[in-house]
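Only one protein chain is missing; all other protein chains are in place.
Now for chain A:
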Amino acid sequence: MQRRFLSSISATAGNSKTLNQGRWSVKQVKKSNFHVTLDKIRASIDSSDFIALSLQNTGSYAAAWHRVSAIDTPQTSYLKAKYAAERYQILQFALCPFSLQGSKLTVHPYNFHLFPRDELKCGMPSYSFSCQASRLTSMAREGFDFNTCIYEGISYLSRAQESASKFLSGNPILADPIAVSSSSPATVADTVFVGRIRSRVKNWRKSCVDSSIKTGDDDLVSSLRRLVLGSEQYGSRLCLTIDVCSERQVQLILEMLTEFSEDVVPLLVASKSRGTQAVRTVFMSSKEDKDLFMRELQDLENKENRRVRGFREVIDLISSSQKPVISQNYLSDLTSIHAKFLGPLPANVDDFSSSLSSAFPSVVDLSQFMKEISPLSNISNLPAAMSSLNRFFAPVDVEVANQGSQVKLSESYQSHGQNAVMISQLFAKLRTIQKSDLSTVEPNEDFQALASDEHESSVTSCSQNAGDENVKVWSKNSRRVSSENLVFIWGLTKKMTAAKLKNVLQKSHPVFTQEFDVKYLDKSCAIVVFWESGPSETFVTAVNNEEQLGGSLKEMVAEGLRAAGYETYKKACRLGFWEADLAESLDKTLESSDTDPDSDSNPSEIDWSNDLAINFDEL
């Protein structure tokens, strides 16, 4: 049954066969086979050099302007990705550890079905999530099996949730030794309380010691004694439960119990709602017994954690392997992963980068890599990206090495998880091309070193500063402009094309005698870009200043035209005004009294390109 078989499919790059989807057998992992597959995944990761991943979410962006576009700075891009990552749910996680030797690509594809089942009944991992109807419809068209996903999806808890859930499992936990330290000045009530508990524990301990020495006691006497002293049994050991009504009391008891530390171990019993309900002291008959007990507790905790962690176990495996992770949509994939499996997303992009790199030290942004090799290609369509590389000679042989389920073409969901294989294939191709460019590459190159190089570029480009060398002007019809030179205008009464709007603006104000460009960001709001600094500010002040108004601009303002600089846009993202129309969000931002200075107020640069424009027909 567990027979391992190798299915080797060799495909030469440039061959049209490579573009076929659904050719590889991808191991489908659900709740039922997750734990038995885990060891194989570990082995796959250990034997590979890179890990490609691809996610299927319940949505990407709710409104046109929520999509990350060329006008976004790293911070606003991150905020947009954060907003999406927090709302939508990952339903499928395709993972493909792979290694590349020469032109031979060995892949171990897996596809995990995820569902955030509330197994602890406490609103974790997620209380609710958003779905985009159109996204679900298109997933359905691709043959996605929602029943498998919801009935049999693997649940998980993030690292942050796991530590929060310790109290919810109901198992007694070992009191944290660090917690037993300082104490605020003791009041009379405290002293009385401690004294009372001390004598209670003393009596109980004495009886424990007695009973362990005097085994001759008959059952009736010992059970009577137990009854009188309130002593209970914890497993095979004797214990005493002391009810508490505040965390302060817990603190006092723990401090007091240090007196008995050689044979009494305190455990905390969590209440269902919040905080500690009781302290349970367990009597240890010997030093060896204590060690044994500690081990038992540790095992219990590990078992519980494992049950609760679910799919996150895989994330932890990736993280601890420290292998480079290859992602196609760097920002959206990794914000999702951070939000679901690590912890809440931080408020700004730098904190995110550092938090992420502590878990995944090297992440390769495939689209960035692709741009370096082939600047004009579009990464969003993997087969197309692949075929665009055909002009390079870069043969890649794919070998599927993990035990996949038999390819049953009738089962449509077998085709899921192909993306991760494609990503690894694309990466392999790009690497081969890159290597042939740099003729001095040694045959046995250290992958780690290379990947961390790339990682550098991807992370810095994510948190780039103005003038950073890493972001180049990719194409001829794209120019670098400072975000200071951008003006958002909205509140136009008539619907008009960008060209028309440009015409109208030209006649409205002298600043428009200079060269400028107009593009719509969504149907409610357009952006004006000036090639020089200065006019943008003049225009915004003109619109907001009654005296300077005149002519057709005055007419337009009277009809509702409004204008704002890039700061307002940044603020809208920061304050989380994610309205459906950008105009609405900008209005709200201008109204909001929040005057906190933006943490990164430096002007940033963006690439102004012609393909930035959003086609009106698409809206």
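Basically, a residue touches a chain if its C-beta (ideal position, glycine included) is under 8 Å from a C-beta of that chain, and two chains touch if they have at least 3 such contacts; residues count from 1.
By our rule, contacts and distances are computed from a predicted model.
Remark: of the listed names "Auxin-responsive protein", "DNA primase", "Poly(A)-specific ribonuclease PARN-like" or "Fibroblast growth factor (Acidic) intracellular binding protein a", the one matching the undisplayed chain in UniProt is "Poly(A)-specific ribonuclease PARN-like".
The hidden chain makes contact, of the residues A:128, A:236 or A:513, with A:128. Although one chain is not drawn, the whole complex shows that of A:36, A:150 or A:209 it is A:150 that touches it. Taking the whole complex into account, chain A touches the unshown chain at residues 58-59, 62-63, 89, 115-118, 123, 126-134, 136-137, 139-140, 145-147, 149-151, 245-247, 273-275, 495, 497, 499-500, 523, 576, 580, 619.
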